[in-house]
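Removed from the display is one protein chain of the complex; every other protein chain stays in position.
Labels run A and B following the written order; every chain starts at residue 1.
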Amino acid sequence: MDAQPTKLRIEPLLWILFSAGGVVAAFLIPIHLFVLGIATPLGWTKTTEYASATAFLAFPIVRLYLLVLCSLPLFHAAHRIRYTLYDGLQIKHLNEVIAVACYGGAVVGTVIAGYLLWNFV
Amino acid sequence: MKSAAATPPYTLNHPRWYRKRVSTYWWLQRWEYLRFVLREISSVFIAIFVVETLFQIYALSRGPESYSVFLSVLKNPFVFALNIISFLFVVFHSITWFNLSARAMSIRVGGKKVPGFLISGPNFVAWFVISAVIAWLLLRA
Partner (left out) sequence: MANTIKLEVSRYSPETDAAPHFQTFEVPFRRDWVVLDALNYIKDKQDGSLTYRWSCRMGICGSCGMLVNGEPKLTCATFLADYAPEPVRVEPLRNFPVVRDLVIAMNDFMRKLQKMKPWLIRKEEKPVSEGEYLQTPEELEAFKQYSMCINCMLCYAACPVYGLDPLFSGPAAIALAQRYNLDSRDQGSKDRFPVLSQHDAIWGCTFVGECTRVCPKHVDPAGAIQQYKLTAALDWVKSVVMPWGGK
C-alpha cells in the first residue's frame, strides 16, 4: 500500500469523532441510562413523565444537549463496532461494507435525532 | 508502477516456515483479549442507549398515549434486564475510558511526566460531579 502524503485521509476525522463520542458517553451516558432505564420503570422519578419531559424539551438548549448526547456516542460506537467486526470476526473482505454500514448508521441516527428534536412540539 | 523487485508489505509465504492460522476465537484464548473485546462491546450498549433515547423523544412527540406505551415497554422484564446490563457496560466504558485516556496523554510539568492517576483522578471526580448534578435535575420523586 503506497503512502499518500497529499491525499486528505479520513481516519483522523473518524478518530476525532470516536474520541469526542467516547468522552460524551463516558461522562453523561451512565447517569442518563440510569434515569431512563432503571429509575423511570421503578417509579423513582417524576421528571420522565409526559408533562415534565415535554416541558424539558421546550428549551432549545435541552434539544441541543440531546442532539450531542445522541449523535457523538453513535459515532463512537460505530467506530468501535467497525474495528471489532474487522478484527474480531476477521471479515476483512467485507471491510468497505462494514465501514459504510457503521458510519452510515451513525449518520442516519444523527439525522433522525436532528429531525425529531428540530420538529418537536 | 511497481517495479519487479518491489517488496510486498508483509512476509511472503515460505514453503518451509510454519504459519499458524489465527483462530476466529482468538479473543477467548487469553483473559486479556476477552477483557479487551468486552471493553469494545460496551460501545454496543452505548448505541442501545441512544436508540432508546431516540424512541423516547419520538414517543413524546406523538402524544401522551404513545408515550405511556413507551413507558410500559421500559417496564417489560426483558427490557429492564437489558437496561441493567447496559448500565453495567456503560459504567465499564466510563471506567476504562478514563484510564485509557490518561495513558494516551503525555503531559509534562516541569520536565517530568505526570503520572496517569493524576490525569484519570480528576476525570473520575468530574464524572461523579456531573452525574450528581444531572441526578439532582432528573431524579425527583
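Everything that follows uses one rule, which is that a residue touches a chain if its C-beta (ideal position, glycine included) is under 8 Å from a C-beta of that chain, and two chains touch if they have at least 3 such contacts.
All values derive from a computational prediction rather than experimental measurement.
**Student:** Among B:62, B:103 or B:140, choose the residue that contacts the chain missing from this document, as touch is defined above.
**Tutor:** B:103
**Student:** Taking the full complex into account, what residues of chain B touch the chain not shown?
**Tutor:** Residues 7, 9-11, 14, 16-20, 22, 26-27, 29-30, 32-33, 36, 40, 100, 103-106, 108, 111-113 of chain B touch the chain absent from view.
**Student:** Which chain A residues would touch the chain omitted from the figure, given the whole complex?
**Tutor:** Residues touching the hidden chain, for chain A, are 1, 3-5, 8-9, 11-13, 15-16, 19, 83, 87, 90, 92.
The criterion applied here is as follows: only the chains that are shown with their structure count from here on.
**Student:** Where the CA atoms of chain A average out and where those of chain B average out, how many Å apart are those spots?
**Tutor:** 11
**Student:** Could you pull out which chain B residues touch chain A in their complex?
**Tutor:** Answer in residue numbers: 9, 22, 24, 27, 37, 40-41, 43-44, 46-47, 49-54, 56-58, 60-61, 64, 67-68, 71, 74-75, 79-80, 82-84, 86-87, 90-91, 93-94, 97-98, 101, 126-127, 130-131, 134-135, 137-141.
**Student:** Across the complex, what residues on chain A touch chain B?
**Tutor:** Touch list, chain A to chain B: 1, 22-23, 25-41, 44-48, 50, 53-54, 57, 66, 69-70, 73-74, 76-81, 83-84, 88-90, 109, 112-113, 116-117, 119-121.
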